[in-house]
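Structure incoming, see below.
Here the complex is missing one protein chain, while the rest keep their positions.
Note that the chains take the letters A and B in the order they are written out, and that residue 1 is the start of every chain.
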Amino acid sequence: MSFPWAKEYKPEHPFMQWMDSRLPLPRLVYNSVGPGYLVPRNINYWYNFGILAGVALLVQIITGIVAAMHYSGHVLTAFDSVEHLMRDVNSGWLIRYLHMNGASFFFIVVYIHIFRGLYYGSYKAPREVVWLLGVVIFLLMMATAFMGYVLPWGQMSFWGAQVITSLFSAIPLVGEAIRTWLVGGFAPDNATLTRFFALHYILPFVILGVVILKIWSLHIPGSTNPTGVDVKGPQDTLPFHPYFTAKDGFYVILYLIVFAAFVFFMPNALGHPDNYIPANALSTPAHIVPEWYFWPFYAILRAFTIDFILPAKLWGVIAMFASIILLFFLPWLDSSRVKSTSYRPLYRIWFWVLVVDVLILGWMGGAPAEEPYVRISQIASAYYFAHFLIILPILSMVEKPLPLPNSIAESVLAKHGGTTETTRTGAAGQVPAAAE
Amino acid sequence: MVRFVGILVGLLFVLVLLVAALAPREASVPDPTLAHFQHPHQESWKQDGPLGLGIFGTFDRAQLQRGYQVYKEVCAACHSLRLISFRNLEEIGFSEPQVKALAKAAAVPSIDSRTGEPTTRPGVPSDRLPSPYPNEVAAAAANNNAIPPDLSLIIKARHDGQNYVHSLLTGYGLKVPADVEVPQGLHYNPYFASLNIAMAKPLNDEQVTYADGTPATVDQMSRDVVAFLHWAAEPELERRKQAGVATILFLAILAFLSFLAYRKVWAGVQH
Partner (left out) sequence: MAIQTEGLSPQSDGVTEDGVRRRDFIYVGTVSFAAVGAAALAWPFINQMNPSADVRAMASIEVDLSSIQPGQAIKTIWQSKPVFVRNLTQVEIDEANAVDVAALRDPETLNERTQETHHNWLVTLGVCTHLGCVPLGAGEGENKGDYGGYFCPCHGSHYDTAGRIRKGPAPTNLEVPAYTFKSPTLIEIG
């Protein structure tokens, strides 16, 4: 369902004709990732992170299924079963470290992917549902990762579960009942662990389903591009295969190199040493922190320190969830007709302030709950909400954007010195092809 | 409508946060004695490889065996190493008959096959190293209510584990600062987070007689046992790094090839 000038699937081999007429899967592949799907030719490497997220999900599913073959989901044996995987299972250390670091890398890639969406206005009409599905995936990822971290039943597994499940008791009236229901007892124990294992195993397949929906909904209008200008004709696009299969292939290899560097040489750098201590309900770690990818939200949670009509703890819980839920409303908070921040000079400043702000929030989330970190968290959290709920809506209404190029092709030609400057040589020393 | 509600909600959150940010803090006086806490001193370890980068690097088998001797003769009196089996000791250079002998010399928990009473039996290679105490209650009772932690993962369970454990083991006997109180039954060690640790100084010069004749200074024994404990925590270290070098080399070549393919596909195409 790409653009009208897309190539049509015409199988030549008799087997492919037979297959396609009975189950149009070959046609589906051709039209979604083959020559039949057209992509704006000017998308840059920031657009590769979606594919990388898909690769990361695949790595997690495969290593997860294999790891589950050796895991024992009972409080008395869970910790030792993970050590059994590390020490006795053939290549078990590799499977464990791939899965453990794969989770971190999944989040790194998804965060960059989200920020790309924020910068280039990928959430704007007609791609609102693509964005909404993405926020759903993000929530599912966080639930999955949280439950997965509990499974080794180390000190941080247990105390992280304790802290996060106790958040639910902040809900007035029904909070404590909900918490007890979630945990299956008075504190995280075997009932919690076994249900977390069951849910952790199934949610990634739910994520996979939502990913398929997301790609499907994306392929209706097709990808955005760095100019934010719609595709107008064949000169604006290139077929996915071979151009973007080749490009994605290269970037996937680069991703794997960085991933391998962590897995093989610093496999515990992104983790917390306390999780190598078996869970002990009688001994609280000095600083309970979740995994790094939760730190910005943890900072927001802990930033609310005073009672203001509602108790501080409840503010924290509400704000933490609000910080993610507000993403659902982004397509309607931002009313600018211009998609790409490249053409919104005023907003661009605030975008980069947001990036720095989120990095600061992340740093604060991993820091102890002491001064000056608390005050910094409060200011940084204030900016986060101000950015999405105040600055973005107001600026989108009043900002005068820069003039947009007439088409993608025009902006590409302008980049390649179609008028004055030195001729840009293309790949392998070739001069860009002359006009017809 | 969405924007209107959004702005209101945003103002509310910002208000609450700024009030909290501007609220005066009660003066918190950090414990001044914690100023005496010392971070572990940084040493170089053979298994970290050249330049301490952690890329190459192998264990020194002789050192691992010395470290095992220190563990067995000093530490094992109080600390278990329950994730290590006797058969694992073949990796640090013992032969199969030696491992069998080591196992046989150890008493592992068992049940009397006639009466059902708990008893011990000589070990076999597939047995785990036995714990000094039958359970945690006994461990606490024998150690002034402090349970000596299992050491199988201690190097990974502490930040900068190798340097931390080594600094701790060699950090006893330093002069106690005037403002630090050392409670009865504890010992001053500035490398320990709360400055006073329940473990008494475990190592003294010449405490162990090394089979290979290496002088058994406290520093030497500490290094050896740290290396051994590092192996115990990460027995796969050498295999992991070798696989890593091979993988990155392979991926680098593949990256180069796929880059060439990418450029060839896009040759002459403006983007």
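Throughout what follows, a contact is a pair of C-beta atoms (placed from the backbone, for glycine too) under 8 Å apart; a residue touches a chain by one contact, two chains touch by 3 or more.
Keep in mind it's a predicted model, so treat the numbers as computed, not measured.
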item	value
Where the missing chain makes contact, among the chains that are shown	A, B
Option touching the unshown chain, where A:75, A:94, A:279 or A:319 are the choices	A:94
Residue among B:87, B:187 or B:201 that touches the chain left out of view	B:87
Given A:109, A:303, A:367 or A:412, the one touching the chain that is not displayed	A:412
Per the touch definition above, residue among B:189, B:222 or B:258 touching the missing chain	B:258
Missing-chain contacts mapped onto chain A	35, 41, 62, 66, 69-70, 84, 87-92, 94-95, 234-235, 238-239, 242, 249, 409, 412-413, 418, 433-436
Chain not shown, touching residues in chain B	85, 87, 124-126, 250-251, 253-254, 257-258, 260-261, 264-265, 267-270
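Following the convention adopted for this analysis, only the chains that are shown with their structure count from here on.
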item	value
Complex contact set, residues of chain A against chain B	41-42, 80, 83, 86-87, 93-94, 97, 238, 242-243, 246-247, 249-250, 253-254, 256-257, 260-261, 263-268, 273-274, 276-277, 286, 303-306, 308, 312, 315, 319, 322, 326, 329, 332-333, 335, 370-371, 375, 378-379, 381-382, 385-386, 388-390, 393-394, 397, 412-413, 415-416, 426-428, 430, 432-433
Touching residues on chain B, where the partner in the complex is chain A	2-3, 6-7, 9-11, 13-14, 16-21, 23, 25, 28, 54-55, 83, 88, 149, 152-153, 156-159, 161, 193, 233, 235-236, 239-241, 243-245, 247-248, 251-252, 254-255, 258-259, 261-271
